[in-house]
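In what follows, a single structure is set out as structure tokens and then discussed.
With one protein chain held back, the other chains of the complex are shown just where they sit.
Note that the chains take the letters A and B in the order they are written out, and that residue 1 is the start of every chain.
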Amino acid sequence: MSLIADPPVRRPRHGRLARKRRLAGLLLSVPAILLVGALLWAPIVQAIRYSMTTWNGYSAPVWIGPSAYATALSDPIVHRVLENNALLLLAVPLAIGIPLIIAALLHEHVRGWRFFRSVYFLPTAISWVVIGMVALEFFAANGMLNHLLADVGLGSVHTDMLASEYNALAALAITFIWSMIGTNTIIFLTGMATLDPTLLEAARVDGLSRRQIFFRVTLPLLTRFIQFAFVITVISAFSALFSLIFVMTGGGPGLGTTTLEFFVYQAGFAQGQFGIGALYGIILFVIMIIVGIGQLRLIRSQDGEGW
Amino acid sequence: MATASARPAEAASAPSAPATPVSRWQSARFRRRVTATAIFTIMVLIAIVMFYPFWYMGDNSFRNQAQFDRQSGHSLAGWKQLFNDLPVVHQLVSSTIVCVAAIAIILVVATTAGFAFAKLRYRGSGLVFLLIVAAMMVPLQSIIIPEYVNLAKFSLTSNYAGAVLVYAALGAPFATFLMATFYRGISDELIEAAVMDGLSYERTFLRIALPLSLPAIATVTVLQFIQIWDDLLVGYLFLPTGDRTITVGLAVLSSGRTTGIPPLMAGSLVSAIPAIIVYLIFQRYLIRGLTLGMGK
Partner (left out) sequence: MRRWRIAAAAAAAALLAAGCGSGSGNGGSGASNAPVTLTIWHNYGTEQNATALVNLAKAFHRLHPNITVNVVSQPATNYFALLQAKAISHNGPDLAVMWTGLFTLQYKGFLQNLKGYVSASALAQVDPNALKWTSDSFDPANGPYVIPLENQFYIGFYNKADFAKAGVTSVPTDWSELYAACTKLKKAGYTPIVYGNGGQPLGATFYPWYDMSYMMIGAYTVPQWQGLYSGSTPWTSPAISGQLSNWVKLHSAGCTNSDVVTNTTNLGQFESGKAAMMVDGTWDTQKFTSALGSNVAAFVPPFSSTPIKGVVDFAGDGISMMSYSPHKAQAAEFLTFMTTKQAAAIINAAGLIPAINGTSTTNSVNQEMLNFVSHGGMTAYPMLDNVVQGNVVNIGSKFLPSVLNGSESIAKALQDMQTTLQQLPASQRGNTFP
């Protein structure tokens, strides 16, 4: 079948044109480098330094040194918190898979797709505080979930998910998956806008079923965007859930929903111990680089054309 | 598909046709119809779930605190309190200024850099790209105080400038990443053909790549708009109190001991509307078929 992408074009790697290309590339990336360097990497480097001190902002920081990391990493509470982060990763495939299916259906123009495309994105516009309150009310013992269960005759399955540690984390993960639907769906729709309709048409003429087209044509061409969504979803799970956790569970019960990000806030930021906040933040930073960048490099080895 | 589902009775009662092929044809069509109905039902259910928070906000905004506590009765108290306690309009204007300025910067740096990292690679560009993407992986709470100290030194915290710059920097890695991902889908021949025609790479970017990337630009705009609009921490630290964003303004409704939920719900509803409008405007660019020279 002629559905597999053409081999990548060989462009000259040497010569005048190549040099012009490299120069243009450098020139066009300078604004981003300056912005990110000055406003993100500068404070990151400062935070690395502060992470080894008792910095609180106004009094002279006392140097602790790299042993601060050893102490933090041997703390059983930190272990428990890291376990939560690891468990939250299990939600990522669903947070990508569900929007992928929705995007594929919308892209196929199922009945009412214009309406659904609008409505599915709406909750993305709502503040985390509201989402947290709604989720809290939904999962509560006297909340919606149990009313719905009772309505369909499952009243005996009375849940109180937010009252026990791992169930609360599951409830948080469900809310997180729900909250990612809008964002990831439009990322995949963007990706599908790059698909060549003639390819899909050809597949249809070849007699492929809808499912076959999805798995054999659409999905391979969307790899880049799935990769992108993966990185963004991991980043969201690890560093964008603070407000949701704050309102929905407060990190509890116990340490059940305290992720490292929330721990950065509670043990460091809210206590005014910015050194400790930086310490846990850098640990999280390293973990996310391993998970996120590692994934980007991994894909590269497969298609030989990664980042 | 609509006609198929509109005539189920006729299809089921076509007695005169030969038995075997028709029943196969019928059952295939029947199966397709069942699938379509099932999909439609699930889509409707998801839509209800997605819409529920709006009902929750609307319902609870028309209460006073006692009515909220007891979840019975409605009144205009929440809305009255919102407009009494907060300069809502001024804060909406502030939010808009900050969002528009920051997104303008984000789009400029992200489209250019995204194109460079995807199509105009140079020695080390892969590493630079990874460093830019990595910069969004540190939790904001860990770097915001050093950031604040740095910007305060340059007196950038007494007007919009500081917050705009920080938002732009926070959004740039995501946007650059998405733009680069998108530009990688443009075929190299297209770019090289334009260059052969005598355009410089910079002009090729402006004339060819940029117009093609409207779907990605729309996505960046929508997602960053929401991100910045709903952010609390940066607006809180970097904006002067007179020029607060609506999100910071609403946070004032919760105190050390209690929270005025009805006005908070009313405010959240008001605050969600601009983002929704932005999405509804931009979603028409998220269509299939913008494929001139796309796909490799």
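Observations on the model:
Keep in mind that, in the parts below, a contact is a pair of C-beta atoms (placed from the backbone, for glycine too) under 8 Å apart; a residue touches a chain by one contact, two chains touch by 3 or more.
As the structure is a computational prediction, the values presented were derived from the model and not from experiment.
Only one residue from A:162, A:187 or A:296 touches the chain missing from this view: A:162.
By the touch rule set out above, chain A reaches the unshown chain at residues 54, 56-59, 75-77, 129, 133, 136-137, 139-143, 160, 162-165, 246-255, 258, 266-267, 269-272, 274.
The chain not displayed touches chain B at residues 65-66, 69-71, 81, 85, 145, 148-149, 152-153, 157-158, 232-233, 236-237, 241, 248, 251-260, 263.
In this text, only the chains that are shown with their structure count from here on.
Listing the residues of chain A that touch chain B in their complex gives 5-6, 8-9, 11, 17, 20-29, 31-33, 35-36, 38-44, 46-47, 50, 57, 102, 105, 107, 110-112, 115-131, 133-134, 137, 178, 181-183, 186-187, 189-197, 199, 221, 224-225, 227-228, 231-232, 235, 238-239, 242-243, 260-261, 264-265, 268-269, 274, 277-278, 280-282, 284-285, 288-289, 292-293, 296, 307. Across the complex, chain A is touched by residues 1-2, 36, 39-40, 43-44, 46-47, 49-54, 56-57, 105, 108-110, 112-113, 115-117, 119-123, 125-126, 128-147, 149-150, 165-166, 168-170, 172-174, 176-178, 181-182, 184-185, 187-189, 192, 195, 200-202, 205, 215-216, 218-219, 222-223, 226, 230, 232, 247, 250, 261, 264-265, 268, 271-272, 275-276, 279-280, 283, 286-291, 294-296 of chain B.
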